[in-house]
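A single protein chain has been omitted; all remaining protein chains appear in their positions.
Up next, chain A:
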């Protein structure tokens, strides 16, 4: 498994060097610096030299590197590096060069705890924060053996992600359904690809050890419910009828992935999502949907290259959702040729500006209400170049966020909380659709 973890800044200074095996020699830091950081040719996150493999991730302004010998589990290596970043963020707010330099000791302490002989151990923030803290170890707690046992039980237990003694006066749970809708539309207006990457983030402020059950309008679940439930006999010969009814308000999830607290066996057997949540915020699940994706915006770009000196744009964008809703922070990026000298823009809504460093005309519409349609007309004047090179015409891209709308049509049907003390709890659900990679070619 991992032989060592190294952290570098952009200059190539080695900030952290922690070896877990004797084959991780200090000179490996120099090799990485020379072979990766100062080598602009490197295009792969994995580099094998001899028997040593460097797997690296860039985050903010640092390189986080795992050194492995032999044929290690690469998925585990990268998952761990990303987990380390997550831990860093949750400890220091931001995991960058400054945070590393201010927290050498804590980072070494964390590394010693979350890796043993290069094998990842418990990496749950909640548990780790019980005995590794930024204020230094609270000696009073940890120096008593009984409290320590509590920590060790937690770190090795089946519910390693949750402390047992959580208490809240008011028991609340917030569910955020966040969808990133991806679109790739060809120049002729056909949808090449449209899919949704969804994410359900939960903030659970619940006392004790609550057992939660979570229901979605998942077609498979509704279908099996219809077929096997006693209610299927309700309307005589309408088995097919029942199915279409269910289908109308349900979504097909291509695939789901769950936080480790979810009982996967249970989901596999009867598609019930049941779990004991960690305390506070966590990502309960991710899902993917590819059928019946509702595209919130339709874009019609018309781009004409006139000779070699001018490009004319006419971009129309229409909101494809109910008038009751409105999207915020709609930004349309319209690529311009590299040799653009100046541009003029006219818009029916919002503001457009040329950003030379990005080679983009950026059109911003802060509030975009449903069913409305806006147009931008622009013109880019080009300088003549001695070496005429064809313009690659990168796609036009959109970003936006739209509340109370899901592109997949996903809905949360229920969230039930069961706990020994039988308290009542308040649950909130919020939906949001954002642009993932929303690209239109022209």
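Structural remarks
What we mean here is this: a contact is a pair of C-beta atoms (placed from the backbone, for glycine too) under 8 Å apart; a residue touches a chain by one contact, two chains touch by 3 or more; residues count from 1.
Quick note on the criterion: contacts and distances are computed from a predicted model.
For the chain that is left out, the UniProt protein name among "Trafficking protein particle complex subunit", "AP complex subunit beta", "SUMO-activating enzyme subunit" or "Autophagy protein 5" is "AP complex subunit beta". For the chain missing from the display, the contacting residue among A:38, A:260, A:328 or A:348 is A:260, taking the whole complex into account. The chain that is not drawn here is touched, among residues A:74, A:331 or A:362, by A:74.
Panel shows chain A; residues 1, 13-17, 20-22, 39, 41-51, 53, 55, 57, 68-76, 78-82, 101, 104-105, 108-109, 112, 116-117, 119-124, 131, 136-137, 139, 142-145, 148-149, 151-153, 155-158, 160, 182, 184, 186, 192-193, 195, 197, 254-260, 263-265, 267-268, 283, 285-286, 288, 290, 389-390, 392-395, 397, 437, 439, 441 of it touch the chain omitted from the view.
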